[in-house]
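I have a structure here, written as structure tokens, and I will follow up with some questions on it.
Here the complex is missing a single protein chain, while all its other protein chains stay put.
Going in written order, the chains are labelled A and B, and every chain counts its residues from 1.
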């Protein structure tokens, strides 16, 4: 019996030791900062700015942990599992669900400090991270939709300026859509639009419509919404514009870069592509053509802190530095991000840059596309658009189906 | 006789075709992994020309990605799970094969019947459970649920039942403890079964995807399949890099398989299958 107990004790100890050796939970001494990592270059850039911060505030012990893969889901998972970083990037489009779940730290108190100058930020960006008057994120960068146009093609067609309104957009696009080899299929399009809800929303906002109205009800069957959607779809169906997949392209930037079209609606992420992969394109940018009013969609990100964080003070120091003049300047100078502070843009002379000026001016009338619907609405909206583009349903039919689906409460 | 020759020819032709279908993709994978991005989807012949080859992709996988970390995680988790599985499944298999106690049959039946329960049904409750223990995104959380596999217990029990009883009876009369019988009599003669369990568990743990992809949130806790699975989003068009990464994941299981093929086949044949 004694031998057995020895053996058994050995096994028990072994298993206990092993079990707890794996238990090292996330480090609680450090203030953790997380963001997505779209590429190694960006990661290095952030690390560089953080090194500057460390020189300035050596007392703050922090760690930068970029999160690969489905970022939005992961952060929410971490919030739910008490493993969230103390400071993290927050996408404007996803902000409402975080605010709804009440898991973010309100930042008004911190930002009230007069040296912080919250009023320096573009209001449209701040608004994306506010619920009522409460601020839940400090904008770090932004990217609005603008119109990219091919100057050579415009010149060839005798056009002297980018389209100013919807009518011109359609007319110009038609003029530049042509079939040069006579096979019955155009080999140059005026415009390539993406069948995505974000791009459509730019037109909806210009038309005074909304996906979800202020009171929370759906606006997708309202006249303003449907008119804009019908205009957008008509451009495609009447051959004035096309979609990337019809040109065997992954996205419209590829069509623009390979000179298959004269105009695309896109944003900052197209610029490095044009510079590195398609440097023979002579391009320019302009504000989106105007509908009833000026409007565009902006993609903006912010820094946020979880309510649960135990390092809020240090966390705020990081946010404070990264969104300060110095912090923003170094990011803007090295990369292609646009500063959310008007003063930084002015000080760096970005308003004198013909390309950046267009982006900055667009921020004045831009909006983040947000809804407070349950997450699955986005997939449902994509399905509805697929019905239009690939099943030949009318915009009204598709929106009625989407409306039914959302109203049924199944997504809750 | 001629007809027989013809039959033989057809037979080998089919065999060769099948072999191409089954390992051809891996050869394609290898050639992409040593190619340059621009050649990947061009003329396939270009992939075969030595001047176009480069091993840079492997260096990139190793240097640019947290590959070392993922490799460590995968190895650590897999080894712990394999060792524990071998030990505990042998122990439990021994009990079910040799000891009699009330409820033995019922218990064993219960274990076997749970094999048909889909893994996905366990996912949400296991996750909540781990969350309550604050084990999400930890090694313990990744390792614990797969420390013991019912199939392995079954396999060991089947094997132990084939061992003749004379030896242990003599030992019992000499006053040997059950643990000593297990340790000194059963284990030494069970190498094939233990090897099968070990290899089998190694392969299963190494390739496991659903649990780590759910439980590991940050990159420092990723296993190789999870890490490389996410690379796909990040390096969409860098096929040489992706193929080099995926090929590296395959190597350990492939080597173990080629060396211990015999046990592999025995294990599958005896257990009848995966869970």
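By our rule, a residue touches a chain if its C-beta (ideal position, glycine included) is under 8 Å from a C-beta of that chain, and two chains touch if they have at least 3 such contacts.
The working rule: contacts and distances are computed from a predicted model.
Student: Can you work out the missing subunit's protein name as recorded in UniProt? Choose among "Acyl-CoA dehydrogenase", "Acetate CoA/acetoacetate CoA-transferase alpha subunit", "Outer membrane cobalamin receptor" or "Sugar ABC transporter permease".
Tutor: "Sugar ABC transporter permease"
Student: If the full complex is used, which shown chains touch the chain that is missing here?
Tutor: Result: the unshown chain touches A, B.
Student: Considering the complete complex, identify which of B:68, B:105, B:165 or B:232 is in touch with the unshown chain.
Tutor: B:232
Student: Among B:95, B:140, B:155 or B:216, single out the residue that touches the unshown chain.
Tutor: B:95
Student: Since one chain isn't shown, list which residues of chain A touch it in the complete complex.
Tutor: 4, 8, 11-12, 15, 70, 73, 76-77, 79-81, 101-103, 245, 248, 374-376, 379, 383, 386, 390, 405, 408-410, 412
Student: Just the residue numbers, please: which parts of chain B touch the chain that's not shown?
Tutor: Where chain B meets the chain not shown: residues 7, 11-12, 14-15, 18-19, 21-23, 25-26, 28-29, 32, 40-41, 44, 88-89, 91-92, 94-95, 99-102, 104, 107, 111, 114, 116-129, 144-145, 147-148, 150, 153, 178-179, 182, 203, 206-207, 209-210, 213-214, 224-226, 228-229, 232, 239, 242-243, 246-247, 249-250, 253-254, 257-258, 261, 264-265, 268-269, 272-274.
Following the convention adopted for this analysis, only the chains that are shown with their structure count from here on.
Student: Which residues of chain A touch chain B once you look at their complex with the stated criterion?
Tutor: 1, 3-4, 7-8, 11, 15, 18-26, 34, 37-40, 65-70, 74, 77-78, 80-83
Student: Can you list the chain B residues touching chain A in their complex?
Tutor: Chain B residues touching chain A: 64, 80, 84, 87, 131, 134-144, 177-180, 183, 217-220, 227, 229-231, 233-234.
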